[in-house]
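Next up is a structure, given as structure tokens.
Right after this comes chain A.
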Amino acid sequence: MRYFWAAFFMFWPIVAIVFFAISPAMNWWFPGAGDPDSLTKGQSMTPLGVDIDNLFYLILIITSVVFVLTHIALGYVLFRGARDEGKKALFSHGSHALEVMWTIVPTGILIFISLYQLDVWRKFRVISSFPEAAVEAPVAEVTARQFEWRIRYPAPGKKLQLKPQPDDLYTVNDLHVPTNRPVMIQLRSEDVQHSFFAPHLRVKQDAVPGQVIPIWFEVTQAGHYPLTCAELCGWGHYKMKARIVAEPQSQFGKYLHDLQHEQNDDGVQDKKSDDAEDE
Partner candidate 1 sequence: MRVLQLLILTLVFAACLLGCNRPESTFVYNTKTEELTRDVGSVVKERLDGDFGSPKNSVAWLRMPIDYGTFKGEVVEVDKDASSVYQFRVAFGSNDDKETGDEEEDAETSPTPGEMNLAGLAIIWKSGDYEGGSQIDGGKRDGEKMATLQVAAWSKDEENDEEGVLSLRQKMDPPPSVGDTFEIVGHKLSFGRQLYAAHCQHCHGTSGDGAGPTAEYLNPRPRDYRPGKFKFQSTLKTNRPTDGDLQRIITKGIPGTYMPSFLLLEDDELDSIIQYVKWLSMRGEYEIKLVSQLYFDYEQVVFDEAVESALKDGLEEFEDGTRDEEPTKGSIRDELVATANADLPDIAEQESNVLADAWNKEKLESAVVVPLVARTPDTAESRARGRVLYVQNCSACHGATGRGDGEQVNAYMVNDQTREKYPVPGLFDDWGQSIKPRNLTRGIYRGGRRPVDLFRRVFEGINGTPMPPFKGKFNNDKKINDARTWDLVNYIYHIPFETRGKSAGDSATKHGRTAASTPSTR
Partner candidate 2 sequence: MKHSKLYSLLVMSALLLGFASGCGGGASDVPTITVKPAEKEAAPSADDTPVGDDTPSNGGSKDGFGTFEGRVVIQGTASPRPALVLKGKAARDPAVCAATANIPDESLLVSEDDGLANVFIYLKKAPKNGKDSLGIEAEQALELDQKGCIFKPHAMVVRTGEVIIVRNSDPKPHNIKTKPALGQPFEATLNQGQTGELVFDRSEPVPVGAECNYHTWMRAYQLPLDHPYGVVTKADGSFTIPNLPVGTHQFVIWHERSTRPLFTRFTVKIKSDGEVVEETIEVEAAKLTDVGGARTKTIKLSLNR
């Protein structure tokens, strides 16, 4: 078994590439990729998310090329070493040129990546770069707590205030946003660190107790998207799931009105309108 170690060290990178190739089919890739029935089919549902995906692919390509090249080199070296067994090895004191090269080139690549992504980062994270439309009219305040998401909407027609207002609308685990419009939410935490993670929208932001953190996104396609917690927050972290319902503005307005009507239910108003509904 002369070539055992060469084969061994070439085997695992090949396994990695195979796993990579089958990952959409196994649902290990972007949510919905590889599933023809899914709503998103692996695409991001926000324009910024598309930018993030493009960044991801860029880095993937760069690192894949490097990965393949270095492993070919490794494999060749191992193979040669195995084939020429018994041959005397070259005793090297190092190569200055080589060391300079393999410092400068990766540095260059990384600097390129870090500069290239600055724009996307700015768009997502720098508050002064948030779209005007989002900042003017935040949709809701989302408070993470063990183990649910509590949501406070301003009354229809009013602006969300930092201090809760008497006519604010409250709900749990059910965040509605209008589509095709940049929306902003204010993220808070009631107890420990959580993380607002909407995978289909490529949005992730830690919720830090004591801070109010704005997050913006624009959903292009109506639908129900899961909202999960991405920061281990306790025994219920795994089931801290909510839903984001993206719907056209008219439906969103109707939702808020219905919520307001339900929240002002005094037990009598619906009876008056001959509704069979109890309570």
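Keep in mind how these were chosen: all candidates are chains of the complex that A comes from, given by their letters.
Methods note: contacts are C-beta pairs under 8 Å (C-beta built on N, C-alpha and C of every residue); 3 or more make two chains touch, one makes a residue touch a chain; residues count from 1.
Please read all numbers here as calculations on a predicted model, not as lab measurements.
Trainee: Only one of 1 or 2 touches chain A in this complex; which?
Mentor: Selected candidate: 1.
Trainee: Candidate 1 touches which residues of chain A in the complex?
Mentor: Contacts found on chain A: 141, 143, 146-148, 150, 152, 162-164, 166, 170, 172-174, 188, 190, 210-212, 235-236, 239-243, 262-269, 271-272, 278-279.
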